[in-house]
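One structure coming up, written as structure tokens, with questions to follow.
Note that one protein chain of the assembly has been removed; the remaining protein chains are unaltered in position.
After this line comes chain A, so read on.
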Amino acid sequence: MSDISSNSAEERAINASQMKVSDTDVAIDVVGMHKWYGDFHVLRDIDLKVMRGERIVVAGPSGSGKSTLIRCMNRLEEHQQGQIIVNGTELTADLKRIDEVRREVGMVFQHFNLFPHLTILQNLTLAPIWVRGTPQAEAEATAMHYLERVKIPEQANKFPGQLSGGQQQRVAIARSLCMQPKIMLFDEPTSALDPEMVKEVLEVMISLAEEGMTMICVTHEMGFARQVANRVIFMDQGQIIEQNDPENFFSNPQHERTKLFLSQILH
């Protein structure tokens, strides 16, 4: 991690200038959203507007509802109150709309969730072929393109079980990219990885950010947040407690809870 967070300020400035954030085009709009698990009030009155091209890091202690929040954004979890509008489509019980949103929103999971019975290439081409109706040859060409981007084209014909954790997570990212999503959600993508593999996954995510992908990322990698995020959101007890640009978030946290959290993770 150290060499990512130690990137020079100039370099960061260059990166930032390449990353264009729209100030009119809303990618995700969450309005007054509540969610309960049975009686338990997991998410409380969430308001969040994500602009196109924006990169948001969601931080917070475990159990604060950060994963649940981004899982609501592609309806892996349903919310009970308020609105979630993704790419102009409001998420409701309507299956058609849910599919519409999921086609445009990629998701990367903590435990990769590759399909163990399919080869890497089949993992990547399945959704383009059967959801988008892409011809097989074209889907395979796209898949190889993204495998090269995540630097493991030579693994195309292996099974997920034969790859290391870091490689599997890069495949998982490539699998989402093959659907050419407009938004990418990352749910603690490096938490299940051995320390020496974290870097290779973060590098892929950084290069994605540099291309202007709209990203929402639940992570404990504060170096990544500093370097890549436009905005850091801090959650606790199902609420957004504080949000700020990374510079101010880390150097000048406002809320007591944020200060405590940061003091515990940044020693």
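Miscellaneous remarks
The rule is short, and it goes like this: a residue touches a chain if its C-beta (ideal position, glycine included) is under 8 Å from a C-beta of that chain, and two chains touch if they have at least 3 such contacts; residues count from 1.
We adopt the following convention: contacts and distances are computed from a predicted model.
Chain not shown in the complex: UniProt lists it as "ABC transporter permease subunit", one of "Sarcosine oxidase subunit delta", "ABC transporter permease subunit", "Succinate dehydrogenase / fumarate reductase flavoprotein subunit" or "Iron-sulfur cluster assembly scaffold protein IscU". The chain omitted from view is touched by exactly one of A:Val31, A:Ile85 or A:Leu126, namely A:Leu126. Residue A:Asp99 is the one among A:Asp47, A:Asp99 or A:Glu211 that touches the chain missing from this view. For the chain missing from the display, the contacting residue among A:Met107, A:Ala156 or A:Ala174 is A:Met107, taking the whole complex into account. If you put the hidden chain back, the residue from A:Gly65, A:Pro160, A:Pro189 or A:Gly238 that touches it is A:Pro160.
Residues touching the missing chain, restricted to chain A, are 74, 76, 99, 102-103, 105-107, 109, 111, 113-117, 126-127, 130-131, 158-162, 175-176, 179 (touch as defined at the top).
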